[in-house]
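All protein chains but one are shown in place.
Then we have subunit A:
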């Protein structure tokens, strides 16, 4: 276009017109080119999609394998277990494995212990972490960045560095062999990976519009009321994500419970799994470990079942929560 002389404006206009027409023609040509290649690229995309599906299904099998194995094995009779031709489907379903498994775990007692610890910790972490995160996200005060850095820093402290002093501390406080050491830190924004949950809530709170808060303040809300009535109800994704992760981690945790809890009737459900062989031996009177594998798998499945149940109901909100919430921006 630069080569067009300026005084002859008419020429310029026609040149522009020609250029425009030319590009249109080109576009049309391109279009037909695309449709001609279309069938070829459709093949390529079909092959690509098949490839994606094959990999995903293969991988999904790897990820689901422990569950499939657990269920299949837990329903086998000892005879089926020794038979190499039977891989997945037992000849007859041995429901009594679950009966022995539950009995060996003393299911109800230890389920109650686990549920108490996990549920209270989750409540503690959701409330305290969101409260603290509100302070970090929405209120400016001196030293905020430093304190937040310290908060994130606690994430990398390995539990074994703290376990000895904490043990002594709880001993002098008389908290040993109770659920207090497992629950109380959760109410103070600590507990298992509390810093991570503070981070999650802060990320979400930061993204919320300020106008909401300003409007509420004009109407006379104090900052606590703003947090409790406006900010927190707007972040169900963070609440769901925190609830599920915190629940699963507390349920499966055994490092801390195995140190703080000493009497067996206070043990959590997963803590009973290594003792299963013992209690099964006394139950059945035999000590043939191989034959009790189905019972162990049944018990393991039962120990995980509450989490599977919760995940089944929450998973849709959970995955949406992670994806649509700007969690990692």
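Rule of thumb we're sticking to: a residue touches a chain if its C-beta (ideal position, glycine included) is under 8 Å from a C-beta of that chain, and two chains touch if they have at least 3 such contacts; residues count from 1.
Definition applied: contacts and distances are computed from a predicted model.
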Report task. Using the UniProt record as the reference, specify the protein name of the hidden chain from among "Acetyl-coenzyme A carboxylase carboxyl transferase subunit alpha", "Sugar ABC transporter permease", "Phosphate-binding protein" or "Sarcosine oxidase subunit beta". Result -> "Sugar ABC transporter permease"
**Report entry** Omitted-chain contact residue, chosen from A:121, A:242 or A:300
**Finding:** A:300
Report summary line: subunit A positions in touch with the non-displayed chain are 49, 52-53, 55-56, 58-67, 69-70, 73, 128, 131-132, 134-136, 139-142, 144, 147, 150-151, 154-169, 171, 185, 187-190, 194, 198, 223, 227, 245, 248-249, 251-255, 259, 270-271, 273-274, 293, 296-297, 300, 303-304, 307-308, 311, 315-316, 318-319, 322-329
